[in-house]
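Structure provided below as structure tokens; questions to follow.
Missing here: one protein chain of the complex. Every other protein chain is in place.
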Amino acid sequence: MNSDSGLLAPVWAGTPAADLTADEAWLQAMLDVEVALANTQAGLGVIPDEAAAVIAEAAHAERIDLATVALDARETGNPVVSLVKALTAEVARIDVESAEHVHRGGTSQDILDSAAMLICARVLDRVAHRLTDTADALADLADRHRGTLMAGRTLTQHAVPITFGLKASGWLVLVLDALDRVRAVRDHSLFAQLGGAAGTLASYLEYAGGGVAHGTELSRRFAAELGLPEAVIPWHALRTPYADLGAVCSFVTVALGKIALDVQGMSRTEVGEVAEPGGEGRGASSAMPQKRNPVLATLLVSAARQAPHHAAVLTQAVLAEDERAPGAWQSEWQSLRECLRLAGGAAEVAAELTAGMSVFPERMRANLDLTGGAIVSERVNVALAPLLGKAEAKELLGRIARDARPFEEALAAELTHLDAARLEDLLDPARYLGYADAYVDRALARHRAAS
Amino acid sequence: MNSDSGLLAPVWAGTPAADLTADEAWLQAMLDVEVALANTQAGLGVIPDEAAAVIAEAAHAERIDLATVALDARETGNPVVSLVKALTAEVARIDVESAEHVHRGGTSQDILDSAAMLICARVLDRVAHRLTDTADALADLADRHRGTLMAGRTLTQHAVPITFGLKASGWLVLVLDALDRVRAVRDHSLFAQLGGAAGTLASYLEYAGGGVAHGTELSRRFAAELGLPEAVIPWHALRTPYADLGAVCSFVTVALGKIALDVQGMSRTEVGEVAEPGGEGRGASSAMPQKRNPVLATLLVSAARQAPHHAAVLTQAVLAEDERAPGAWQSEWQSLRECLRLAGGAAEVAAELTAGMSVFPERMRANLDLTGGAIVSERVNVALAPLLGKAEAKELLGRIARDARPFEEALAAELTHLDAARLEDLLDPARYLGYADAYVDRALARHRAAS
Amino acid sequence: MNSDSGLLAPVWAGTPAADLTADEAWLQAMLDVEVALANTQAGLGVIPDEAAAVIAEAAHAERIDLATVALDARETGNPVVSLVKALTAEVARIDVESAEHVHRGGTSQDILDSAAMLICARVLDRVAHRLTDTADALADLADRHRGTLMAGRTLTQHAVPITFGLKASGWLVLVLDALDRVRAVRDHSLFAQLGGAAGTLASYLEYAGGGVAHGTELSRRFAAELGLPEAVIPWHALRTPYADLGAVCSFVTVALGKIALDVQGMSRTEVGEVAEPGGEGRGASSAMPQKRNPVLATLLVSAARQAPHHAAVLTQAVLAEDERAPGAWQSEWQSLRECLRLAGGAAEVAAELTAGMSVFPERMRANLDLTGGAIVSERVNVALAPLLGKAEAKELLGRIARDARPFEEALAAELTHLDAARLEDLLDPARYLGYADAYVDRALARHRAAS
Partner (left out) sequence: MNSDSGLLAPVWAGTPAADLTADEAWLQAMLDVEVALANTQAGLGVIPDEAAAVIAEAAHAERIDLATVALDARETGNPVVSLVKALTAEVARIDVESAEHVHRGGTSQDILDSAAMLICARVLDRVAHRLTDTADALADLADRHRGTLMAGRTLTQHAVPITFGLKASGWLVLVLDALDRVRAVRDHSLFAQLGGAAGTLASYLEYAGGGVAHGTELSRRFAAELGLPEAVIPWHALRTPYADLGAVCSFVTVALGKIALDVQGMSRTEVGEVAEPGGEGRGASSAMPQKRNPVLATLLVSAARQAPHHAAVLTQAVLAEDERAPGAWQSEWQSLRECLRLAGGAAEVAAELTAGMSVFPERMRANLDLTGGAIVSERVNVALAPLLGKAEAKELLGRIARDARPFEEALAAELTHLDAARLEDLLDPARYLGYADAYVDRALARHRAAS
């Protein structure tokens, strides 16, 4: 049930998010909303129960011609007008009488917005699931590698030693941040939309011959029917849910993108500290037999470079005129779908990447030792500052770092008053890890609390 | 204390946000963080109390040459290296001994990130304050105008009647959404930053000769000293706070921008339903004496068109390499400031606009009547559908709407079986407001709950 | 031949741009490039002519399973590896020997980039065609309405009189700007891509056993075979063409979007100065029979709100690491396609809108007269300034504009020394059009020169 193959979007091609957001899925979600409306109105005695049953029977995407609905949307500016016509015809084929009760009092935006929220709920559930898997994998990496030394790198240069466990803990915290935000939007921002032409419910109440009490029930039951929270007030022109969705999808992709960037840096031929999970054909080049490209990280970065821009479209769509905006509203649909696909695809890729990542502690150690001890010059500096003064110590170490000799050798030559054992201790990166292990514990504790 | 006059940014020129984010304010915030570090270290016995006192005495922005610090940042990639040098010199002028204890174990990013959080806290507090004022003003408008009829407009065309109270209620809900998000970020995302060169606290512990327990205390007390929440783990390469800040500032501007867009539409010469608060020179043109431009709304829209782009820079900066990113980190500073200024300026402007807005109910009514009743054709449709069938009723009304005669006249001519009283009732927009009044109540209830 | 129905993108659903950029079209374009490579190599004697013929016979999209290629791209990071495999199999089904000569020396990026350029060329040609139609329609409007008076509006308020011809001339100039830029990119930026794995042509030369002269011929002939200009140097990591494409597609949409925004403003129920071309169901609402929504303008604005963000993805993709970027490259594909679709769809919609736009001069005149002459207060000011002094004249007119009486009446009361004929002349908007007519001529002259 997915007409978009994702040929140009390998990050989400073939993933659950692709199916959940395909044209066919949108069509079905809109039909689901029509059914929910009919059920609600039947429950309130506005339309016959039989009509609601027939509408439910007819409301299947495969009965509707997608291409016609899509093309008709060029005439009316949205796909609902044509969809209602098609649904009405389908209902009439079953029962002519019931056709009068389709979309009773309904307005296009109620249907499309509520359908979008259904789709978002489904995709965010899946994203949360895969972020949980990712967090679990990272927690495992953090714990297992809390003693695996590696170079901390700042502005491309070796800085001070860290552990791979600490790095994985950072990734874990970022994923937990993403998970918190996904859950919050899932539970509190995806409101059912019901307002009628301009947010007064007037047409629904007119059909029902009902007053305020009817409106209260209608709004409450419709949301319940969809399994979505009820808004205080119709949000057809108050687009907070879309802004929230853009922000959260975007954050998911950049958080996972940060992990991917680190994996790429650590996968460079010269660095070789981690490798992606392999497999038949994974990472192959069309021309170079030796290549094992970090494909999963590549896909993650590609998503992270796109999603924030789609999110910006959604945020800007809050800037909407009147009771329905001529352009802002229509700009949301494709942008929202792309946000969902990118976040959904990225969550799948990240789960696969983190579950199967190979870690090479010996390469980490070899890289750590590349600078001959210069990586702990900060520590040496701290040790020397009280002896030589802060400025002089730093100047001396800068000089040593630029010395042609290896750092430890030049250091020994300068610091003749330090004995060899003290020097060896000073230069041992394992003795300059500070609070790293405790931070791993703190991250793991947060992970346990989030589970 | 503000070297940027805001000549090209009237939306924030001269506002509290301008002062709170000026170069001088950043300089002082960085100095505040150095003082907090010194105080924390003195409290833990790492440096002498006297040194902390001297540092606090020296740490005033006016003692530091801003231009030098700014220029030096081109050499080191950030302004802290030079600032520490300047501060150390100032401390030494008071007490040479104390100068050794400046920035003890510190790393540039700890200072700059924590300073940024201090500034954000100050600006968000002000934004929350002015959003509260705006919400109060809107609640008042909503309540006073719950009976003021006007045309609901969708895709630029009159749709169905609404009330201005309902419109103001929608604005109110959007402002409350913004306020909720500002408060959430203010309270839960602005973490103190303390991690040292690569997030291990190693240099701080080395200076202190301390272990894990010391690290725990150091982190806790430093955050408390700054009045900011403590992070689970240093976030130097995990930029959730910046992403949250971008999203919230951006949302504030677009939410207020939506109100502004509506005000602009209603201020058009042909519409004339509201007017901005006037005053000496407000809205004047350099050439056209008759002009009273809606300047405040214009400024709000200008902010809303910019902020989402700055926010996208911040979101993309999550995509950061290693333990400190060469480019992503540095891209945040100006973007964050601009986000804060735009949100801060917009909140001031919106408070002024909503507090002093003039509403012209008679123009609203005149506009509502422009279409001779066609604005309630949806209602007539509902009434006719059971009589004529849904499709036929709609077709009839479409025909009448295109008739050369006024809508009510053409309708009367067609519907000869309806008596005049029924027709008059049918066409009375005041009888087609649905749930509007109840929605006003719901919005006001949320406002009361948020106060 | 289009698997994406465009359900959520009515601006391009069903347009030529949709077909030209569908997954199937991309597949075919990649196959076209493989054929071009084979033909080039056959022409240079590197592979047998028969092999090239068989490859051409096999290289049809309908022979390839799109879904498989799309899914396989998740393994290798791009769709070419799998496509080559499938093509090789198809060739082998015809002639086993020839299969050895498929994609000889080829690298994935050469195929994908060159295919993208083919697609861009086709879409830009169509866009240029429809922009030409749009320009023609606007030139006609400009000429016909050079004498049609209307209110010039600045910051939502009536400013001074203009003509609708002048407004249409401005639209025309903007469309000609877009057309110039489309043609420039079409002719000068869409380079064939041929470089091999890292831009040295090494594999191609190795297969050919050829040297520099062979490389020169290979590069020249391959570009000629594709009908695209040849690059100075392979641009696999130098993404100027993509940045140019993003910029030009984005500009097309915003230029057309400006026209659409004006149409929306002039279509407002209260303004009513223009109407979109109508037709069966065009602009219908699902609930309100009287509605005739400006759907075409709405679609144009929706495109203009999206395209600049996709363009920004493409511009940022210039920021690419090494000889092939792990993420930047992959982020381009979907963004480029969306840029092309939005520009392509918008060009169709704009051509339809401008060709069939209804103009209502009498409504323009009625609106112009709404302010009782205040719209020419600038002119009155100019007339009075020499008499009263600049400041005093402006102050007087400001006072009159705020007077309860109609502008002309209040003015007559104040300026008792002016005779009625002079006053009538002063207040006649037709006498305050300045250079408007000459500007129409200048715009039309540019249009003729561009044809």
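Chains here go by letter, A, B and C, matching the order in which they are written, and residues are numbered from 1 within each.
The rule we apply is simple: a contact is a pair of C-beta atoms (placed from the backbone, for glycine too) under 8 Å apart; a residue touches a chain by one contact, two chains touch by 3 or more.
In this text, all values refer to a predicted model and were calculated from it rather than measured experimentally.
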Neighbouring displayed chains - absent chain, whole complex: A, B, C
Touch criterion as defined above, residue of C:Arg126, C:Arg153 or C:Arg341 at the omitted chain: C:Arg153
Which residue of C:Leu166, C:Ala223, C:Ile400 or C:Leu415 touches the chain not shown here: C:Leu166
Touching residue (missing chain; options B:Ala70, B:Leu388 or B:Leu423): B:Ala70
Omitted-chain contact residue, chosen from B:Ala178, B:Ala223, B:Ala247 or B:Val313: B:Val313
Where the unshown chain meets chain A, residue by residue: 151, 153-160, 264-265, 267-271, 284-285, 287-295, 298, 367, 370-371, 374-375, 377-378, 381, 393-398, 400-401, 407
Chain C residues touching the omitted chain (full complex): 77, 100, 105, 152-156, 159-162, 166, 169-170, 173-174, 177, 196-207, 212, 215-216, 219, 232-235, 237-240, 243, 247, 250-251, 254-255, 257-258, 261-262, 265, 301, 304-305, 308-309, 311-312, 315-316, 318-326, 378-379, 382-383, 385, 389-390, 432-439, 442-443, 446
On chain B, residues whose C-beta touches the chain left out of the figure: 3-11, 13-14, 23, 26-27, 66-67, 69-81, 84, 103, 105-108, 196-197, 203, 257, 260, 264, 279-288, 293-295, 297-306, 309-310, 312-313, 316-317, 326-331, 333-335, 337-338
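Throughout what follows, only the chains that are shown with their structure count from here on.
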For chain B placed onto chain C, the superposition rotation in degrees, Cα atoms, nearest 5: 180
Copies chain C and chain A - interface residue numbers shared by over half, same or different: same
Cα-centroid distance, chain A relative to chain B, in whole angstrom: 24
Centre-to-centre distance between chain C and chain A (centres being mean Cα positions), rounded to whole Å: 31
Multi-chain contact sites of chain C, meaning residues that touch two or more partners: 264, 284-285, 287-288, 293-295, 298
